[in-house]
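Sending over a structure as structure tokens; questions will come in a sec.
With one protein chain removed, the remaining protein chains of the complex are shown where they sit.
Then we have chain A:
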Amino acid sequence: MSIPIDWATAGPAVIVATSALVALMVDAFWPRRSWFASSLPLLAGLVGGFVELGRTGSVDDVSAALTFVILAGTVLVLVGATVMSDEDSMPPGELHLLLGSAASGALVMVAARDLVTLIVAIELLALPSIALIGLRQGDRRGIASSWTFFLTSVVSTAVTLMGVALLYGSTGTLTYAGLSRELVDPAVPDAVVAVAVVLTLVGLLFKLGAVPFHAWVPDTYRGASVVIAGFLASVSKAGALGALLVLLAIGLSPVDDVWVPVIAVVATASMTLGNLAALRERDGVGMLAWSSVAQAGFLVAPATAVLTAEGLSAPLQYLAVYALANLVGFTALAVVLRTRGSTSYDTLTGLARSEPWLGVPLAFVALTLAGFPPAVIGLVTKYVVLRPVVDDGLTWLAVVMAVNVMLGLAYYLRLVVVLVSRPADEPDGITSRPAAPTGLATAAVAVGTAALVVLSVLPGLLIDHLP
């Protein structure tokens, strides 16, 4: 039996996965164990993924755009990870293997057009992520976080599998196209389908970190290396959101009366609880963790209108900006953590004055996430996600979103204030700053910020080029 392989769909994922294996091999057999020896193959693989994407495209425009976001995000993570390149406790070969595997999982996720591939992809993304979180040797907190993530991930995947089983049982098909065909059939029992659909969505909402499946997010982000947290917050989320959108728009389109209220409720709960919890946060990484819970709400809210004309493009555009901003933020915080030993607000005070190449990007990221000028692109994307919700007639959800934009301002702007205010007592010079290899990561921060600034000046670049 020969299985036809659609290389347009699988190409980038296969290339990235292969390069991840090459990275591990190089690390294992190269006599001088060095960081770049194993990171370069992965980088080459990611570039190859871009080339493959440009050559063949993907299943459709949406998947192509998501593939691009995932590849670009992984490149930023890869460069940002060099901030750990002198740490003995961080094994480079394993790190790059796991990073590449997880990225290829995300790539398969957005290209999946049947439920089995989706489940496999979720696991391909989840299992390396678990290992990545606890990768730093001897870091008990990282291992505890990893354990938390593992257990909650298993629970949610189990729930999803139940949903998938129910769907298969009631419709007899696993492909999205088949689902959308069978679900219109009035013979299919309504209540069973409703339960099945919602349970299937749980796994993806868990990956997105949406309330009530968010409990792992704050602990995990704090326990993992900051760069890995950035990976979870952007690349992993991009995969989950892409899979969710495609599943809703294609496979489950006949039963939108089931999932629209579910998505709306989850979006409301995520935005509100995430924002409220972030209000009390006094730590940079913790704030970004809770904010990513809230942003998950903004990401899925326009999915309620996924069947309308703008339904797919709105969350995509938001995702692209959100992922870029988050990666810049986490990478900058990773550098701060290396040089200053902490990311609490006390440490960050006056960063934009003392180290403008880190503090100013962080402030710009906060403004982008808040949707506040001069980060116009944040404002534009906020508008972009609000519009389909309003057009679709879910006015109450739009009001909730607007209120949450306001709530978000409170803590994002507080971070900006912290960054630009004068430190209460001048730190006594550059006393014992450990020499860390932060150059490449800082450069990545600068490039990412420059991209955000360019997009703020010319939002059309993003709006016109994403589907």
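Here, contacts are C-beta pairs under 8 Å (C-beta built on N, C-alpha and C of every residue); 3 or more make two chains touch, one makes a residue touch a chain; residues count from 1.
Convention: contacts and distances are computed from a predicted model.
From the names "Amino acid permease", "NADH-quinone oxidoreductase subunit L", "Succinate dehydrogenase cytochrome b556 subunit" or "MoaD/ThiS family protein", which one matches the UniProt record for the unseen chain?
"NADH-quinone oxidoreductase subunit L"
For the full complex, which residue in A:Ile119, A:Val159 or A:Ala352 touches the chain that was left out?
Touches the omitted chain: A:Val159.
Identify the residue among A:Met25, A:Val47, A:Ala215 or A:Val390 that touches the chain left out of the display.
Missing-chain contact among the listed residues: A:Ala215.
Please identify which residue in A:Met90, A:Val120, A:Val262 or A:Ala443 touches the non-displayed chain.
Of these options, the touching residue for the absent chain is A:Val262.
Mind listing the chain A residues that contact the chain we can't see here?
For chain A, the residues touching the absent chain are 144, 147-148, 151-152, 155-156, 159, 190-191, 194-195, 197-199, 201-202, 206, 211-213, 215-216, 218-219, 257-262, 265-266, 273, 276-277, 279-280, 407.
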